[in-house]
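All protein chains but one are shown in place.
Take a look at chain A:
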Amino acid sequence: MTGFRSVPVPAGSEATVSFNGRELAARAGEPLAATLLANGVRTVASGVYTDRPRGIVGLGTEEPCGYVRVDSPPIESMAQATRVETHDGLCARSLNGYARLPEGEEAPRGDRVWAHCDVLVVGAGPAGIAAATAAARAGARVILACDAPQPGGGLAGEWDAAEGTAAREWQEPRIAALRDEPELRLLTRTTVTGLYDHGEVVALERRPHAAASGGAVHRLWHIRAGRTVLATGSCERPIVFEGNDRPGVMLAGAAVGYARRHGVLAGQRAVVFGCHDEALWAAVALHEAGATIVAVADARPAPGPAPVAALYERGIGVLTASGVTRTTGGSGGVLSAATVAPIDSDGNATGEGRSFPCDLLAVSGGHDPATALAAHSGGRKRWSPEHAAFLPDQTPPGVRLAGAAAGTRNPAAARDQGERVGHAAAVEALAHESATDGAEVADDGAAAPVVGSGHTPPMALWTVADARTDERRAFVDLHRDATLADIRDAIGAGMTSIEHIKRYTTIGTGPDQGRTSGVPATGIVAGLLDRTMDEVGGTGSRPPWVPIPLTAVAGRELGELFDPARRTPMHDWHVAQGAVFEDVGQWKRPRYFPREGEDMRAALQRECRAARESVGALDASTLGKIMVEGRDAGTFLDRIYANNFSTLRPGRCRYGVMCTADGMVLDDGVAVRLSDTQYMCTTTSGNADTVRAWLEEWAQTEWPELCVHITDVTDHWATISVVGPRSRDVMARLAPREDLSAEGFAFMTYRDTTVLGVPARILRVSFTGELTFEVNVPAWYGRAIWEAVMAAGHPYGITPYGTEGMHLLRAEKGFIVVGHETDGTVTPVDVGLGWAVSKRKDFVGKRSLWRPDTAREDRQQLVGLMPEDGDHVVAEGAQLVAERPGSVPVSMQGHVTSSYLSPALGRSFALGLLSQGRERHGDRVYAVHLDEAVPVTVTDPVFYDKEGSRRDG
């Protein structure tokens, strides 16, 4: 047993947790890492790429090694033991190598939350508490986000006992007062993961306690902040030497943190090694907590007198100008001794080392302000030799830093700075000053780093080595198992940029974002290349600061709520009839209505035969319907459509096609002129939003002088297409007083009337070639009129058909569907709609039809395709080639756009786009798909009723 509790678990807080199947006594709410250390569990996991044992190194998000899997709810496939809160019944295991998502387990639920505030304060140490309090008292609405379960987490440096006590005495009442501030919202267990443009901040809130009740265990906050104060503290960095990855080697500040915050000593016999005063104070703190200090090594020839004196009082000497050159492993490879040798300022041993048996090696190479969040939106940092750290240099617009994040390590100075910065942020936010320029930190007195009194400068130390050092065992990135030798290899391979070296060695690419490895890597590279720290720089920091579970990103946008489904008024009827549905845009449309024992092919043949031979019915409600109204509606549509609409008489319909400015087909459909000033334009299902936005864009931005109003009325109307030679008989039963004759109700006209007393717009249009009445009724009546149509058609065997039948019937007639026969590279002329392109007037895109490329003679054109084997249905999307199978080279000449088995033709057929296709009718080409090349004959695209004799019944 190495670790132990210096403070017993208080009564009422006892918990039992399971780790790798072993039951451990825990204090409820402490980090799992503290439980493991208290129970002498030293090896927590093994390396990602090596099987070397690894233990707890850090205290929080910087932990590179101690990864576990949590099997009790809420399950986590990969978590840092330093950030898993214990509770009775927690069950966790070592994570060795890569994490795997649990199979068959329900993923924890997440939620997303949106919030606004004047001032966001990130971090609730002394600086953050002071900043939030000052901002709230200045009248700002404040959000204080704190990664820990309670505010007050990290006192930078922890300093000596007296200062620590003073800091806590200052802090305790202020933490209590935070909850009394009416406009201050305290978010605990909430980690800010990214800073984005214009004050946008994303934060992840952990709610492990919600798992039991089935609540959201994560909340992803999207905060829009007027000003942001980063009081994010600092990251402690290790020092690289041989065997620095053994369980038992820890960051000195983390070892002190476990002792002070959790009453847990990570080891009984400690060696402490550092290169700055705070590491010496850590030795004092560990001794205070009950550890035996075996040796203290400081790389500096002259460490700070105050901590040296404090250690001397305790009977502890300091080995100056000394460092740990290597560790020795005992059973299972865990730390059993550390070798301390005299070293020079580069960390090279200058004499023989001495081995000190120990079970804890507390190491500290210094502290780097945690400025990654500032870097997300453009902040920069520079190396300060005086602090031996990268300090923030320029902060992004609206962002300020305070406390250790600004380089201020003394708690009293940090809280003073926090107060000034918080107040200034509130004043600016409340004045609604726009956050424009990034502040030069040096110009902002409030943000300049403050160094404590009696300060002796730290030293920058990256590595310690002697002649025997095995650099393959000297780890720079403990998570990625990347070593000093790897950096040397990268440089040997010619890399000099830190970004390249990062990617070559993978240093800093782990889920811990290389918090403990980034700066040491820069220091090592600077030394090897003989460059300055600023010349080498650091790698870019990108969000998220901590991993965000995808379930939190998804929130409730899952399953049914992933994308809203649109359903027609007749939807439930279709469901009751056993329709098979497909998605068309957001719409759910019946694809076909299979009867008992029918497959799609059989159902389709039956449905299409009914429409051609008797009567069928299609729910066409999803057809886009856009009202274009106003004095200039006709003029407007003339400019939009390729053909003329101002000349259309009220009461009549016309097919139109519209193009984008580059002359490509955007959409097509029938428009009806309801009155002099009103048109209803129909669009392809699923394209109504696009067309509406297109019309709005031109009306607003190019022709604001035209009086037009554009309204999408798609779901105001239910649309029923009654199709087939008996459709007139069906309609006669529904509207007995109407003249439905071919002469009385002519093709391409419309009638405003009633059907069974319901107001109706009936259009005589046809998308199948058959006699068709397209009945539009207000959506509320859709289901009733649909059922009335089915009842009236019963004597004629009326058959509902779906999108598959609709596509087949129109393809037999050679009618295009936008998105099938067109793909944004096809002009109206290409698909045989040249007749709909006005020769006289101009319209959007017309000029483009005369561009050299669109006028090219070998453009792909719409053709019919007859497979030579009439039973074979070629694949849609198959390439069309002229060469026989097996010959090379092969030139792609087009592709199959639609392909079906036709009941009317008694054989298969297809539509396609083929280079110079209109001149190649009768030619044989091959439709190539996967391993098959099917011979097909090029034909006219109209297969059925070329004369158009059936449209009037």
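Simple rule for what comes next: a contact is a pair of C-beta atoms (placed from the backbone, for glycine too) under 8 Å apart; a residue touches a chain by one contact, two chains touch by 3 or more; residues count from 1.
Following the convention adopted for this analysis, contacts and distances are computed from a predicted model.
Asks: Out of "Sarcosine oxidase subunit delta", "Putative ABC transport system ATP-binding protein", "Electron transfer flavoprotein subunit beta/FixA family protein" or "Stage V sporulation protein D", what name does the UniProt record list for the absent chain?
Replies: "Sarcosine oxidase subunit delta"
Asks: One chain isn't shown here. Among A:Arg314, A:Arg851, A:Arg884 or A:Arg924, which residue touches it?
Replies: In the full complex, the listed residue that touches the missing chain is A:Arg851.
Asks: Per the definition of touch given earlier, which of A:Asp51, A:Asp583 or A:Glu697 contacts the omitted chain?
Replies: With A:Asp51, A:Asp583 or A:Glu697 as choices, the missing chain is touched by A:Glu697.
Asks: Among A:Asp71, A:Glu85 or A:Glu200, which residue is in touch with the absent chain?
Replies: The missing chain is touched by A:Glu200.
Asks: Hey, which of A:Asp572, A:Asp842 or A:Asp869 is the one touching the hidden chain?
Replies: A:Asp842
Asks: Counting contacts across the full complex, list the positions on chain A that touch the omitted chain.
Replies: 196-200, 224, 378, 397, 436, 661-662, 693, 696-697, 700-702, 704, 842, 844, 846-848, 851-852
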